[in-house]
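Contents: one structure, followed by commentary.
Every protein chain of the complex appears in place save one, which is left out.
As written, the chains take the letters A and B, and residue 1 is the first residue of each chain.
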Amino acid sequence: MMTSRSPIPSAPWLLAGPGALFFFGLVLLPLALTVILSFQAYDHSTGIQSTFTLSHYVTVVTDGYYLEIFWRTLRIAALTTLICAAIGVPEAYILSRMRDPWRSVFLLVIIGPLLVSVVVRTFGWSMLLGSQGLVNQALQLVGFAPARILYTETAIVIALVHVMLPFMVIPVWTALQKLDPMVEAAAWTLGASHFTALRRVVMPQVTLGMLSGSLIVFGLSASAFAVPALLGGRRLKMAATLVYDEYLQELNWPLGATIAIIVLVANLCIMLAYNRMVETRARRTLG
Amino acid sequence: MQKNGTIALTFHVLVLAFVLAPLVIICLVAFTPENTLSLPTTGLSLRWFKAVFAHPDFMASFWNSIWLAALSATLAVAFAVPAGLAISRYSFPGRDFLNALFLSPLIIPHLVLGVAFLRLFALLGATGSFAWLVATHIIIVTPYVLRLVLAALSGLDRSAEQAARTLGAGEWTAFRRVTAPMILPGITGGWLLAFINSFDELTMSIFVTSPATVTLPVRMYMYATESIDPMMAAVSALMIAITAAAMLVLDRAFGLDRILVGQR
């Protein structure tokens, strides 16, 4: 296992080769096939044609029905990201200031649900938010009229925030762990108030973690399936549920593939933009 | 160090309530004696848990998911460990590409992977087989194992391995006796994480399962869209219990925060 000095350049390929082949066949190939599929013509009676067309892309970007769903997807994902940041960043900070064992225990409680199936968590919210759910009962107790929450965008956002919160807490927590706890104290001794120390010394170093968290949350929210499928009902579709319907109900695979490819490309664009931003930032601060 | 103030702690309690609320409600409703989704106000009952165990579809899907998760996690380890060694120990043309390829399922939405697999299988005429389902899950969980293996390898003190070589161990022996035991926690943690992720996966699986290979999350999703009775709550409660048990094992053995947060 010697390093790069090894005279046989074949060794790494022998090690990684089987996996690489497997990933080639099951990641790159299917994706390429799907891209091709998105350009293939479709006929409602005879199915997928072997002729190529741009019509699906044209349909998706001109038809108000699809545009509305894309717009809703973006809106919900953005709102989810904002709320996750507003909750996750302060929570990570509060966690980081706790003493062990509380710190580890609460960190587990906050990020542990990550491992519970999304179906389960979404089902929990559908019970809480239903017309007879706890939230409505509480609202009535305080004297409000029962609100219809289930099958609204509000329900989707609430459940998405719940599902995505760990993805925000984790990178912010990691950034806070790298922070020398004495740095904040140093700012105090130099005359900074608690708030100023937070704003001028802690926040700038957490920003990167918050950005990467936001990105993950946005990407996952925009392509989330279970939450809108179970809490959005028939009418409130998002990109993922739309693809599901095109594939398994309408059976219009090429159109579904088109939407899926748009979701993928949008996702990759955000990632690349983010990487570039991180690199510039890193270059600026690290020189 | 300054302690958290009252406002901070209130905020913290509210966040905890938000995080735990849906899980707690599931566990409560699962014990209801009623026929509808309601809190057990008149006493606790195990009738819905019994219903789950008597439900052949749920049980079949449960065992299907267990086998699927165990197989795909194991095979993911088989791919990820050598790949991790190649990526962390050698510099060769295509290394960055390989790394990106192996980690790509993390940034490709599962939805997209699902439709892509569906297309491939349709062309191959391979829909519905368990083996292909395992293959798709390997793709999804390998990145988790690889990340932990890479973290373990990069945190490794190479001099221990070099010491073994100077003491007369061959390359393979040095790996087996020194390196492997040192990265074993990373591998085991990766396996468990892979298992849980496979066991929970819905979005991709919904496109590639056939009636014969329906996984538990897919079964639950289908059940939830069709009927609403407390059996769903009972299954969910069982899922939470299984996950919590796995979490405890992970945490005791490796520190869950380290695995999830991705630090060594």
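Please note the rule applied: a contact is a pair of C-beta atoms (placed from the backbone, for glycine too) under 8 Å apart; a residue touches a chain by one contact, two chains touch by 3 or more.
Keep in mind that, in the parts below, contacts and distances are computed from a predicted model.
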There's a gap in the complex where one chain should be. From "Solute:Na+ symporter, SSS family", "4Fe-4S ferredoxin-type domain-containing protein", "ABC transporter ATP-binding protein" or "Biotin-dependent carboxyltransferase family protein", what does UniProt name that chain?
"ABC transporter ATP-binding protein"
Contact set (omitted chain vs shown chains) is A
Of A:Leu28, A:Leu54, A:Ala138 or A:Val183, the residue in touch with the unshown chain
A:Val183
Candidates A:Val201, A:Leu215 or A:Leu242 - the one touching the absent chain
A:Val201
Subunit A residues that touch the omitted chain in the full complex
180, 182-183, 185-193, 196, 200-201, 204-205, 285-287
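One rule holds for everything that comes next: only the chains that are shown with their structure count from here on.
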Go ahead and note the Å separation of the Cα centroids belonging to subunit A and subunit B.
17
What does subunit A use to touch subunit B in their complex?
1-4, 6, 9, 11-13, 15-16, 18-20, 22-24, 26-31, 33-34, 37, 87, 90-91, 94-95, 97-98, 104, 106-121, 123-128, 130, 132, 134, 159, 162, 165-166, 170, 173-174, 177, 181, 184-185, 194, 219-220, 222-226, 229-230, 239-240, 243-244, 247-248, 253, 256-257, 260-261, 263-264, 267-268, 271
If you look only at subunit B, which of its residues touch subunit A in the complex?
1-4, 8-9, 11-12, 15-16, 18-23, 25-26, 29, 37-38, 79-80, 82-83, 85-87, 89-92, 95, 98, 101-102, 104-105, 107-113, 115-120, 123, 135-136, 138-139, 142, 161, 171, 174-175, 179, 196, 199-200, 202-203, 206-207, 216-217, 220-221, 224-225, 232-233, 236, 239-240, 243-244, 246-247, 251, 255-257, 260-263
